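The structure under discussion appears below in the form of structure tokens.
Removed: one protein chain of the complex. Kept in place: all other protein chains.
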Amino acid sequence: MKYELVSGLETHVELSTATKIFCSCTTAFGGAPNTHCCPVCTGMPGALPILNQKVVEYAIRAGLATHCTINEITHMDRKNYCYPDLPKAYQISQFDEPVCEHGYVELDSGKKIGITRIHIEEDAGKLVHERGFTFVDYNRGGVPLIEIVSEPDISSPEEAKEYLEKLQLIMRYIGVSDCKMQEGSMRADVNISLRPVGSKTLGTRTEIKNMSSPSFIVKAMQYEYERQAELLDRGEEIEQATLRYNESENTTSKMRGKEDAQDYRYFPEPDILTVHIPKEKIEEVKASLPELPTDKFRRYVRELGLSESTAKLIYPYRNVARYYETVLSKGVSPRTSANLIVGTVYATLKTEEEKEAFSIAVPEAELALLVSYVDSGKLQASKAGSILLQMLESGKPVSAYVREEDLKGLSDEELKKLCEGAIAANPKAVEDFKAGKQKAIGSLFGFLMKQSRGKADVKKAEVILRELLK
Amino acid sequence: MALTETEIKRLAWLAKLKFTEEELAVLTEDMAEIIEFADTINASVGTLPAGNDFARVCEFDDLRKDEVQESNLSEEVTSNIEAEDGFFPVRRRSL
Partner (left out) sequence: MRDTISILSERLKKREISSVELTKAYIDAISSSDLNAYVHTSFDEALRQAEEADKRLKEGTATLLTGIPMSVKDNISTKGLETTCCSKMLEGYKPFYDATAYAKLRAEGAVLLGKNNMDEFAMGSTSETSYYGAPLNPRDKTRVTGGSSGGGAAAVAAHLAAYALGSDTGGSIRQPASFCGVVGLKPTYGAVSRYGLIAYGSSLDQIGPLANSVKDAAIVFDSIKGRDFRDQTSEETPYTVSDKLEGGGKGLKIGVAKEYFEGISPEMKGCLEGAIAFYEKEGAEIVPLSMPSLGLALPAYYIIACAEASSNLGRYDGIRFGHRAAKYESVDDMIARSRTEGFGKEVQRRIMLGTYVLSSGYYDAYYKKACTLRKQIVAAFDGLFSSCDVLLAPTSPNTAFPLNYTGQNRIEMYLSDICTVPVNIAGLPAISLPCGKDGKGLPVGMQLIGKKFDEATILRAAYTYERGERQEVEELEGGVL
């Protein structure tokens, strides 16, 4: 039988605030064990949580960037479960009044993946299992997270990957997270169920926990799809379970089944007051949002006339886009500028991180100057490329390689004289041309360029030559 | 709504408490008594006039500002146990 995949993602994004969500301890990565801790984030008796304003603000930002409604009244809840990395035996999270609800993320195809909700919560600590011991470190405990819950709108592993990459891009763009999956600052739980194509009822779902790479998500989903399809084909039932993905074997394995499912016993957190977010604040955050990635992509294509492929090479990198737009602010050609960046500058950047950082030796104004020479026909694009490469290497200005006066064109008078000279010096070519061989004019151009050391404007020269040869 | 021993066992698992079979029997009775008392709440809630939501609200502007305060409490944090290299150590199985 043919099955269609129904999937939703719960994505945890670590927010890049300076302090933890409920105390003034630093969120800095690393540090000796339990050095970024206080009574609050280690769950000491009598300690009370104090909500960080920035966390709420970042959640609003994330919500607005994904077209969510922001709830003006929002409150925290306790999610009760006991685990050694959770010092209070409850996680302060949000249950029925999250900061954001009802948004979407748009894929390149135009398909919208619905966002059910975005809520704020605290991260847990870290356990190190060694020498028969479990060692507990609460430095990460209390680091703020947002959990972005999607609707089950995802129907292929590739869509899941694209959705996640889009989300990552948006969060980086709006500056709420660096979304480094390697450092665990973005993780996703993937829900998967299958149903016969055309069916409307949802199948039993499984959940793959804690995925931290888009490419592994694709593999895990493919594996889980096959596994479930095989079971269904054999007429067996899918067991509702929480799974773990094994990267080295590319398999999923059961962490826990329905029978030992937790009962989180959510209830309103009595230690934190309900928060009122005034409309004006929401407007203020909205006004402070940068142009979002999808909007930027569209503008590059529609207004700047870039090809989709070129636009896609620029817009995902916030620093590249910023650099590019600064170059454009000098009034030069968008396409020439884009081509020089993508064709020449990128050749010198080896890794994604380097592109991400985009710290290059050529200031925006220098590149703009170079582009302006190309725009005015004074410099050929290929020549500009080689000059740019040298500039990237040396850090020297454009003027070190080409001088403005060298680029000055010939006067019409001078050009006419040169043309006359060319005709006089190439009687054979002139004869051929007059006999009808159009190509023969090329030899005259070659002579002209040589004589003028490349300064001659070919188009103008052609007009003059044809006039003289009439 | 009296609870069965199975339900009590599940609650004990959630609450991270352990009971012997004997204790469970006593507890089941105790719980029945307490729950019967708690059930009195169901008697007349509906007949009372609705109350206002009295939850106090904190304005966004009054939330804590995102400024780091060095606590330098690493030694104190682990002062109630025998720490190891700054960690809270738990032997995975008692000796």
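Worth a mention:
Lettered A and B in written order, each chain numbered from 1.
In this text, contacts are C-beta pairs under 8 Å (C-beta built on N, C-alpha and C of every residue); 3 or more make two chains touch, one makes a residue touch a chain.
Predicted model only: the values in this text are computed from it and were never measured.
Only one residue from A:108, A:271 or A:393 touches the chain missing from this view: A:271.
Residues touching the missing chain, restricted to chain B, are 1, 3, 8, 11-12, 14-19, 27, 30-31, 33-35, 37-45, 48-54, 56, 58, 64, 73, 76-81, 88, 90, 92-94 (touch as defined at the top).
Mapped onto chain A, the footprint of the missing chain covers residues 39, 42-51, 78, 80, 82, 84, 87-90, 134, 136, 263, 265-267, 270-273.
In this section, only the chains that are shown with their structure count from here on.
Note: centroid distance chain A to chain B, computed from Cα atoms, is 41 Å.
The part of chain B that touches chain A in the complex is made up of residues 14, 16, 55-61, 63-71, 73-74, 77-78, 83-93.
Remark: chain A residues 17-19, 24-26, 32-35, 37-39, 42, 44, 50-56, 73, 75, 80, 82, 84, 89, 128-129, 132-138, 262-263, 265, 268, 272-278, 281 touch chain B in the complex.
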